[in-house]
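What you see is the complex with one protein chain gone and the rest in place.
What follows is subunit A.
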Amino acid sequence: MTEHYDVLVVGAGPAGLAAAQAAASHGARVGLVDAQARQGGQVWRHDAVHGTPRAASRAINASVGTRVPVTWLARHQVIAAQSQRLCAETPLGAVELSFGRLVIATGARELLLPFPGWTLPGVTGAGGLQALAKQGWPVRGKRVVVAGSGPLLWAAAASLRRHGARVLGIHEQASAAAMRAFALQLWRWPGRVAQALQLRAALHDVAHHCGSFVRRADGDAAVTSVQVTSGGTSMRVDCDLLAVGHGLVPNVALAGMLGCAMDRDGAHPVVQVDELLRTSVANIHAAGESCGIAGLSAARIEGRIAGHMAAGATAAATSLLRQRRHARRFGELLERHFALDPRLYALAEHDTIICRCEDVTLGALDGYTDARTARLATRCGMGACQGRVCGTALAQMGRFPRSDCRLPIFPARLATLADRASPPLPSRDSGDNHP
(Lines give C-alpha, C1' and ligand atoms only; values in the text may rest on other atoms or scores of the structure.)
Protein backbone atom coordinates (compact mmCIF):
# COMPACT_ATOMS: atom_id res chain seq x y z
CA MET A 1 0.00 0.00 0.00
CA THR A 2 1.33 3.43 -0.90
CA GLU A 3 0.38 6.56 0.99
CA HIS A 4 0.86 9.86 -0.79
CA TYR A 5 1.83 13.19 0.79
CA ASP A 6 2.29 16.56 -0.86
CA VAL A 7 5.22 17.07 1.46
CA LEU A 8 7.00 14.29 3.28
CA VAL A 9 9.42 15.24 6.05
CA VAL A 10 11.96 12.68 7.24
CA GLY A 11 13.16 13.31 10.77
CA ALA A 12 11.05 14.72 13.59
CA GLY A 13 13.72 16.74 15.37
CA PRO A 14 13.68 20.54 15.52
CA ALA A 15 14.26 20.93 11.76
CA GLY A 16 11.69 18.35 10.73
CA LEU A 17 9.03 19.62 13.13
CA ALA A 18 9.51 23.17 11.87
CA ALA A 19 9.41 22.01 8.25
CA ALA A 20 6.22 20.02 8.78
CA GLN A 21 4.52 22.93 10.51
CA ALA A 22 5.58 25.44 7.86
CA ALA A 23 4.48 23.25 4.95
CA ALA A 24 1.16 22.39 6.58
CA SER A 25 0.46 26.07 7.29
CA HIS A 26 0.02 26.54 3.53
CA GLY A 27 -2.53 23.73 3.37
CA ALA A 28 -0.19 21.00 2.13
CA ARG A 29 -0.90 17.40 3.15
CA VAL A 30 2.20 16.65 5.21
CA GLY A 31 3.61 13.38 6.54
CA LEU A 32 6.25 13.49 9.27
CA VAL A 33 8.37 10.33 9.46
CA ASP A 34 10.73 9.24 12.22
CA ALA A 35 12.30 5.97 13.27
CA GLN A 36 11.76 6.88 16.92
CA ALA A 37 8.51 6.37 18.79
CA ARG A 38 8.28 10.03 19.76
CA GLN A 39 8.88 13.38 18.16
CA GLY A 40 11.70 15.64 19.22
CA GLY A 41 14.75 14.05 17.64
CA GLN A 42 17.83 13.82 19.82
CA VAL A 43 18.14 17.33 21.21
CA TRP A 44 14.46 17.42 22.19
CA ARG A 45 14.25 13.78 23.20
CA HIS A 46 11.40 13.01 25.58
CA ASP A 47 12.65 12.31 29.09
CA ALA A 48 11.02 9.31 30.77
CA VAL A 49 11.31 11.05 34.15
CA HIS A 50 11.27 14.78 33.39
CA GLY A 51 9.00 14.85 30.33
CA THR A 52 9.42 16.76 27.07
CA PRO A 53 11.33 20.07 27.02
CA ARG A 54 8.95 23.04 26.81
CA ALA A 55 10.24 24.28 23.45
CA ALA A 56 9.79 20.78 22.06
CA SER A 57 6.21 20.50 23.33
CA ARG A 58 5.40 23.83 21.71
CA ALA A 59 6.92 22.72 18.40
CA ILE A 60 5.14 19.37 18.50
CA ASN A 61 1.76 20.90 19.37
CA ALA A 62 2.17 23.52 16.65
CA SER A 63 2.15 20.89 13.91
CA VAL A 64 -1.25 19.66 15.11
CA GLY A 65 -2.63 23.19 15.03
CA THR A 66 -1.91 23.89 11.37
CA ARG A 67 -4.62 24.31 8.70
CA VAL A 68 -4.20 20.72 7.61
CA PRO A 69 -2.80 18.79 10.57
CA VAL A 70 0.42 16.93 10.01
CA THR A 71 0.23 13.12 9.84
CA TRP A 72 2.68 11.70 12.36
CA LEU A 73 4.34 8.46 11.20
CA ALA A 74 6.14 7.10 14.27
CA ARG A 75 8.58 4.19 14.22
CA HIS A 76 8.98 4.39 10.46
CA GLN A 77 12.58 3.54 9.63
CA VAL A 78 13.29 4.56 6.05
CA ILE A 79 15.19 1.69 4.43
CA ALA A 80 15.04 2.47 0.72
CA ALA A 81 14.42 5.48 -1.49
CA GLN A 82 13.99 6.26 -5.14
CA SER A 83 12.55 9.18 -7.04
CA GLN A 84 9.34 10.37 -5.36
CA ARG A 85 8.98 7.42 -3.01
CA LEU A 86 10.39 5.91 0.15
CA CYS A 87 10.06 2.50 1.75
CA ALA A 88 9.87 2.39 5.53
CA GLU A 89 9.95 -0.50 7.95
CA THR A 90 7.45 -0.25 10.79
CA PRO A 91 6.61 -2.64 13.64
CA LEU A 92 3.66 -3.73 11.48
CA GLY A 93 5.63 -4.33 8.29
CA ALA A 94 6.67 -2.37 5.23
CA VAL A 95 5.03 0.89 4.18
CA GLU A 96 5.52 2.80 0.94
CA LEU A 97 5.32 6.54 1.03
CA SER A 98 5.19 8.68 -2.10
CA PHE A 99 5.68 12.41 -2.09
CA GLY A 100 5.48 15.54 -4.17
CA ARG A 101 8.27 17.23 -2.24
CA LEU A 102 10.63 15.76 0.33
CA VAL A 103 12.35 17.48 3.24
CA ILE A 104 15.37 15.62 4.57
CA ALA A 105 15.86 16.47 8.23
CA THR A 106 17.80 13.41 9.32
CA GLY A 107 20.00 15.27 11.80
CA ALA A 108 23.31 14.03 13.06
CA ARG A 109 24.88 11.28 15.08
CA GLU A 110 27.78 11.32 17.51
CA LEU A 111 31.35 10.94 16.37
CA LEU A 112 32.74 7.99 18.33
CA LEU A 113 36.49 7.47 18.12
CA PRO A 114 38.14 4.16 19.06
CA PHE A 115 40.54 3.79 21.99
CA PRO A 116 41.60 0.77 24.02
CA GLY A 117 38.59 -0.43 26.02
CA TRP A 118 35.93 1.49 24.11
CA THR A 119 33.97 -1.70 23.47
CA LEU A 120 33.46 -2.41 27.21
CA PRO A 121 29.88 -2.25 28.49
CA GLY A 122 29.52 1.02 30.38
CA VAL A 123 31.35 2.99 27.71
CA THR A 124 28.83 5.03 25.70
CA GLY A 125 28.62 8.18 23.66
CA ALA A 126 28.20 11.40 25.65
CA GLY A 127 24.95 12.24 23.92
CA GLY A 128 24.51 8.48 23.95
CA LEU A 129 24.37 8.21 27.73
CA GLN A 130 22.20 11.31 27.87
CA ALA A 131 19.75 9.64 25.47
CA LEU A 132 19.82 6.41 27.46
CA ALA A 133 19.25 8.22 30.77
CA LYS A 134 16.25 9.95 29.23
CA GLN A 135 14.94 6.51 28.25
CA GLY A 136 15.07 5.49 31.91
CA TRP A 137 18.55 3.92 31.95
CA PRO A 138 19.55 3.86 35.63
CA VAL A 139 22.40 6.29 36.35
CA ARG A 140 21.46 7.31 39.91
CA GLY A 141 24.49 7.14 42.17
CA LYS A 142 26.74 5.99 39.31
CA ARG A 143 30.18 7.58 38.98
CA VAL A 144 30.36 8.98 35.45
CA VAL A 145 33.31 10.42 33.54
CA VAL A 146 32.17 12.71 30.70
CA ALA A 147 34.74 13.25 27.96
CA GLY A 148 35.27 14.19 24.33
CA SER A 149 34.49 17.55 22.80
CA GLY A 150 31.85 20.17 22.25
CA PRO A 151 28.97 21.84 24.09
CA LEU A 152 27.14 18.52 24.11
CA LEU A 153 29.40 17.39 26.97
CA TRP A 154 27.93 20.07 29.21
CA ALA A 155 24.37 19.29 28.21
CA ALA A 156 24.97 15.57 28.75
CA ALA A 157 26.62 16.14 32.13
CA ALA A 158 23.73 18.34 33.28
CA SER A 159 21.16 15.72 32.18
CA LEU A 160 23.07 12.95 33.92
CA ARG A 161 23.21 14.91 37.18
CA ARG A 162 19.51 15.63 36.91
CA HIS A 163 19.05 11.86 36.81
CA GLY A 164 21.13 11.42 39.95
CA ALA A 165 24.52 10.50 38.46
CA ARG A 166 27.75 11.55 40.17
CA VAL A 167 29.63 13.31 37.39
CA LEU A 168 33.29 12.98 38.37
CA GLY A 169 34.52 15.44 35.77
CA ILE A 170 34.12 16.79 32.26
CA HIS A 171 37.19 16.28 30.06
CA GLU A 172 37.12 18.58 27.02
CA GLN A 173 39.89 17.88 24.56
CA ALA A 174 40.00 21.49 23.30
CA SER A 175 42.53 23.73 25.03
CA ALA A 176 41.61 26.25 27.71
CA ALA A 177 42.62 29.02 25.27
CA ALA A 178 40.24 27.67 22.62
CA MET A 179 37.44 27.46 25.17
CA ARG A 180 38.03 31.06 26.29
CA ALA A 181 38.03 32.25 22.68
CA PHE A 182 34.77 30.37 22.12
CA ALA A 183 33.18 31.92 25.20
CA LEU A 184 34.24 35.42 24.10
CA GLN A 185 32.42 34.99 20.78
CA LEU A 186 29.20 33.69 22.30
CA TRP A 187 27.63 37.12 22.90
CA ARG A 188 26.53 37.15 19.27
CA TRP A 189 24.06 34.38 20.14
CA PRO A 190 22.22 35.58 23.27
CA GLY A 191 20.19 32.35 23.49
CA ARG A 192 23.42 30.42 23.68
CA VAL A 193 24.78 32.66 26.42
CA ALA A 194 21.68 32.04 28.51
CA GLN A 195 22.01 28.30 27.96
CA ALA A 196 25.72 28.32 28.79
CA LEU A 197 25.09 30.23 32.03
CA GLN A 198 22.34 27.79 33.01
CA LEU A 199 24.60 24.81 32.37
CA ARG A 200 27.43 26.47 34.24
CA ALA A 201 25.19 27.00 37.25
CA ALA A 202 23.93 23.41 37.10
CA LEU A 203 27.52 22.12 36.91
CA HIS A 204 29.21 24.67 39.20
CA ASP A 205 30.72 21.96 41.42
CA VAL A 206 31.79 19.61 38.61
CA ALA A 207 35.45 19.71 37.65
CA HIS A 208 35.90 20.88 34.05
CA HIS A 209 39.25 19.99 32.47
CA CYS A 210 40.40 21.48 29.17
CA GLY A 211 43.05 19.94 26.96
CA SER A 212 42.15 16.63 28.58
CA PHE A 213 41.07 13.33 27.10
CA VAL A 214 40.48 9.69 28.00
CA ARG A 215 43.32 7.54 26.74
CA ARG A 216 41.89 4.12 27.60
CA ALA A 217 39.15 2.36 29.55
CA ASP A 218 39.74 -0.73 31.67
CA GLY A 219 37.56 -3.43 33.22
CA ASP A 220 36.58 -7.07 32.71
CA ALA A 221 32.85 -7.41 32.19
CA ALA A 222 32.35 -3.64 32.19
CA VAL A 223 34.35 -0.45 32.56
CA THR A 224 35.74 0.10 36.07
CA SER A 225 38.35 2.79 35.44
CA VAL A 226 39.74 5.11 32.78
CA GLN A 227 43.14 6.66 32.11
CA VAL A 228 42.87 10.40 31.61
CA THR A 229 45.59 12.54 30.04
CA SER A 230 45.72 16.22 31.00
CA GLY A 231 48.61 18.38 29.90
CA GLY A 232 51.62 16.11 30.19
CA THR A 233 50.29 13.88 32.95
CA SER A 234 48.15 10.78 32.98
CA MET A 235 46.02 9.51 35.84
CA ARG A 236 43.59 6.75 36.64
CA VAL A 237 39.98 7.56 37.49
CA ASP A 238 37.72 4.84 38.91
CA CYS A 239 34.22 5.04 37.47
CA ASP A 240 31.06 3.07 36.64
CA LEU A 241 30.32 4.73 33.32
CA LEU A 242 32.29 6.61 30.67
CA ALA A 243 30.32 8.92 28.39
CA VAL A 244 32.57 10.03 25.56
CA GLY A 245 31.69 11.78 22.29
CA HIS A 246 33.76 13.89 19.92
CA GLY A 247 31.13 16.04 18.30
CA LEU A 248 28.51 15.36 15.67
CA VAL A 249 28.46 13.97 12.14
CA PRO A 250 25.60 14.65 9.69
CA ASN A 251 23.34 11.75 8.71
CA VAL A 252 23.35 11.84 4.92
CA ALA A 253 22.53 8.25 3.94
CA LEU A 254 19.00 8.99 2.73
CA ALA A 255 20.09 12.05 0.75
CA GLY A 256 22.93 10.02 -0.76
CA MET A 257 20.56 7.24 -1.76
CA LEU A 258 18.38 9.78 -3.56
CA GLY A 259 21.38 11.04 -5.51
CA CYS A 260 21.71 14.41 -3.77
CA ALA A 261 25.13 15.99 -4.27
CA MET A 262 27.33 16.32 -1.19
CA ASP A 263 29.72 18.93 0.08
CA ARG A 264 32.53 18.05 2.38
CA ASP A 265 32.96 19.22 5.95
CA GLY A 266 36.38 17.96 6.93
CA ALA A 267 36.30 14.19 6.59
CA HIS A 268 32.53 13.92 6.32
CA PRO A 269 29.91 14.55 3.65
CA VAL A 270 27.12 17.08 4.22
CA VAL A 271 24.09 17.52 1.97
CA GLN A 272 24.72 20.26 -0.56
CA VAL A 273 21.94 22.88 -0.56
CA ASP A 274 21.45 26.35 -1.98
CA GLU A 275 20.36 29.25 0.19
CA LEU A 276 16.72 28.17 -0.08
CA LEU A 277 17.72 24.65 0.99
CA ARG A 278 17.12 22.98 -2.36
CA THR A 279 19.35 19.97 -2.87
CA SER A 280 20.80 19.11 -6.28
CA VAL A 281 17.76 16.89 -6.92
CA ALA A 282 14.47 18.54 -7.92
CA ASN A 283 11.74 18.53 -5.26
CA ILE A 284 14.10 17.46 -2.50
CA HIS A 285 15.05 19.89 0.27
CA ALA A 286 17.31 19.41 3.26
CA ALA A 287 17.45 21.24 6.57
CA GLY A 288 19.36 21.26 9.83
CA GLU A 289 22.35 19.18 10.82
CA SER A 290 22.26 17.00 7.69
CA CYS A 291 23.50 20.13 5.85
CA GLY A 292 26.36 20.64 8.32
CA ILE A 293 26.53 20.94 12.09
CA ALA A 294 25.25 24.31 13.33
CA GLY A 295 22.99 23.51 16.28
CA LEU A 296 19.39 23.93 17.32
CA SER A 297 18.66 27.49 16.16
CA ALA A 298 19.91 26.86 12.65
CA ALA A 299 17.92 23.63 12.49
CA ARG A 300 14.68 25.37 13.49
CA ILE A 301 15.08 28.22 11.00
CA GLU A 302 16.16 25.92 8.20
CA GLY A 303 13.23 23.63 8.90
CA ARG A 304 10.88 26.57 8.40
CA ILE A 305 12.63 27.62 5.20
CA ALA A 306 12.56 24.10 3.77
CA GLY A 307 8.92 23.62 4.80
CA HIS A 308 7.83 26.88 3.14
CA MET A 309 9.81 26.01 0.01
CA ALA A 310 8.33 22.52 -0.13
CA ALA A 311 4.87 24.10 -0.05
CA GLY A 312 5.85 26.52 -2.81
CA ALA A 313 5.92 29.59 -0.52
CA THR A 314 9.19 31.10 -1.68
CA ALA A 315 8.49 34.57 -0.24
CA ALA A 316 7.95 33.17 3.28
CA ALA A 317 11.19 31.21 2.95
CA THR A 318 13.17 34.17 1.65
CA SER A 319 12.17 36.32 4.63
CA LEU A 320 14.13 33.96 6.90
CA LEU A 321 17.43 33.99 5.07
CA ARG A 322 19.13 36.58 7.25
CA GLN A 323 18.28 34.67 10.39
CA ARG A 324 19.60 31.53 8.78
CA ARG A 325 22.95 33.06 7.94
CA HIS A 326 23.40 34.26 11.51
CA ALA A 327 22.45 30.88 13.00
CA ARG A 328 24.76 29.04 10.59
CA ARG A 329 27.72 31.10 11.73
CA PHE A 330 27.46 29.38 15.10
CA GLY A 331 28.47 26.17 13.33
CA GLU A 332 31.64 27.85 12.07
CA LEU A 333 32.42 28.95 15.61
CA LEU A 334 32.04 25.39 16.90
CA GLU A 335 34.23 24.01 14.17
CA ARG A 336 36.95 26.54 14.80
CA HIS A 337 37.17 26.22 18.57
CA PHE A 338 36.47 22.52 19.05
CA ALA A 339 38.84 21.23 16.37
CA LEU A 340 40.00 17.78 17.42
CA ASP A 341 43.48 17.14 18.76
CA PRO A 342 45.22 14.73 16.32
CA ARG A 343 46.46 12.73 19.32
CA LEU A 344 42.91 11.40 19.59
CA TYR A 345 43.37 9.63 16.26
CA ALA A 346 46.34 7.69 17.58
CA LEU A 347 44.76 6.23 20.73
CA ALA A 348 43.65 2.95 19.13
CA GLU A 349 46.37 0.31 19.29
CA HIS A 350 47.19 -2.57 16.96
CA ASP A 351 44.77 -4.92 18.77
CA THR A 352 42.02 -2.33 19.44
CA ILE A 353 38.75 -3.28 17.78
CA ILE A 354 37.70 -0.68 15.21
CA CYS A 355 34.68 -2.38 13.63
CA ARG A 356 32.55 -3.35 16.60
CA CYS A 357 30.05 -5.31 14.49
CA GLU A 358 32.65 -7.67 13.04
CA ASP A 359 35.44 -7.38 15.66
CA VAL A 360 38.02 -6.09 13.17
CA THR A 361 41.14 -4.67 14.83
CA LEU A 362 43.16 -1.67 13.73
CA GLY A 363 46.07 -3.98 12.93
CA ALA A 364 43.92 -6.01 10.54
CA LEU A 365 43.39 -2.84 8.49
CA ASP A 366 47.10 -2.24 7.92
CA GLY A 367 47.88 -1.82 4.25
CA TYR A 368 44.36 -0.97 3.09
CA THR A 369 43.84 2.47 1.61
CA ASP A 370 40.13 2.41 0.81
CA ALA A 371 37.01 1.33 2.65
CA ARG A 372 35.78 -1.07 -0.02
CA THR A 373 38.94 -3.16 -0.25
CA ALA A 374 39.24 -3.22 3.53
CA ARG A 375 35.63 -4.34 3.81
CA LEU A 376 35.98 -7.15 1.29
CA ALA A 377 39.15 -8.45 2.92
CA THR A 378 38.40 -7.95 6.63
CA ARG A 379 34.60 -7.43 6.88
CA CYS A 380 35.26 -4.01 8.42
CA GLY A 381 32.03 -2.02 8.06
CA MET A 382 30.08 -5.05 6.89
CA GLY A 383 27.96 -5.44 10.03
CA ALA A 384 24.64 -4.12 11.23
CA CYS A 385 25.73 -0.49 11.67
CA GLN A 386 26.92 -0.52 8.04
CA GLY A 387 30.08 1.36 8.91
CA ARG A 388 28.25 4.26 10.56
CA VAL A 389 30.54 3.93 13.58
CA CYS A 390 33.82 2.49 12.25
CA GLY A 391 33.73 4.05 8.79
CA THR A 392 33.06 7.48 10.25
CA ALA A 393 35.85 7.06 12.80
CA LEU A 394 38.36 5.82 10.20
CA ALA A 395 37.60 8.78 7.95
CA GLN A 396 38.04 11.20 10.86
CA MET A 397 41.32 9.49 11.76
CA GLY A 398 42.54 9.99 8.20
CA ARG A 399 42.75 6.27 7.43
CA PHE A 400 40.47 6.22 4.41
CA PRO A 401 37.38 8.10 3.18
CA ARG A 402 33.92 6.84 4.00
CA SER A 403 32.14 4.65 1.48
CA ASP A 404 28.64 5.58 0.38
CA CYS A 405 25.58 4.06 1.99
CA ARG A 406 24.36 0.68 0.83
CA LEU A 407 20.81 -0.59 0.45
CA PRO A 408 18.89 -1.09 2.59
CA ILE A 409 19.75 2.21 4.28
CA PHE A 410 19.25 0.44 7.63
CA PRO A 411 19.19 -3.32 8.20
CA ALA A 412 15.66 -4.60 7.59
CA ARG A 413 13.84 -7.84 8.25
CA LEU A 414 13.51 -10.16 5.26
CA ALA A 415 9.76 -10.05 5.80
CA THR A 416 9.83 -6.28 5.23
CA LEU A 417 11.71 -6.66 1.99
CA ALA A 418 9.34 -9.42 0.88
CA ASP A 419 6.33 -7.27 1.82
CA ARG A 420 7.52 -4.71 -0.57
CA ALA A 421 6.10 -6.35 -3.67
CA SER A 422 6.33 -3.44 -6.06
CA PRO A 423 8.39 -1.70 -7.14
CA PRO A 424 11.44 -3.78 -6.30
CA LEU A 425 14.42 -2.33 -4.50
CA PRO A 426 16.25 -0.24 -7.05
CA SER A 427 19.27 -2.14 -8.21
CA ARG A 428 22.21 -0.03 -7.31
CA ASP A 429 25.67 -1.31 -6.98
CA SER A 430 27.18 -1.29 -3.53
CA GLY A 431 27.96 2.35 -4.12
CA ASP A 432 31.55 2.60 -3.11
CA ASN A 433 32.43 5.25 -5.62
CA HIS A 434 34.38 7.99 -4.03
CA PRO A 435 33.76 11.45 -5.32
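Simple rule for what comes next: a residue touches a chain if its C-beta (ideal position, glycine included) is under 8 Å from a C-beta of that chain, and two chains touch if they have at least 3 such contacts; residues count from 1.
Everything that follows uses one rule, which is that contacts and distances are computed from a predicted model.
*Asks:* Determine which name in "ABC-2 type transport system permease protein", "Acyl-CoA dehydrogenase", "(2Fe-2S)-binding protein" or "Phosphocarrier protein HPr" the UniProt entry assigns to the undisplayed chain of the complex.
*Replies:* "(2Fe-2S)-binding protein"
*Asks:* Which is it among A:Val146, A:Cys357 or A:Ile409 that touches the chain not included here?
*Replies:* Checking each option in A:Val146, A:Cys357 or A:Ile409, the one touching the absent chain turns out to be A:Cys357.
*Asks:* Of the listed residues A:Thr124, A:Ser212, A:Ser297 or A:Ser403, which contacts the missing chain in the full complex?
*Replies:* Touching the chain that is not displayed is residue A:Thr124.
*Asks:* Which candidate, A:Leu17, A:Ala80 or A:Leu112, sits in contact with the chain we can't see?
*Replies:* Checking each option in A:Leu17, A:Ala80 or A:Leu112, the one touching the absent chain turns out to be A:Leu112.
*Asks:* Since one chain isn't shown, list which residues of subunit A touch it in the complete complex.
*Replies:* Residues 35-37, 42, 46, 48-49, 75, 109-110, 112, 119-125, 127-132, 135-138, 221-222, 353, 356-359, 383-385, 388-389, 411, 413 of subunit A touch the chain that is not shown.
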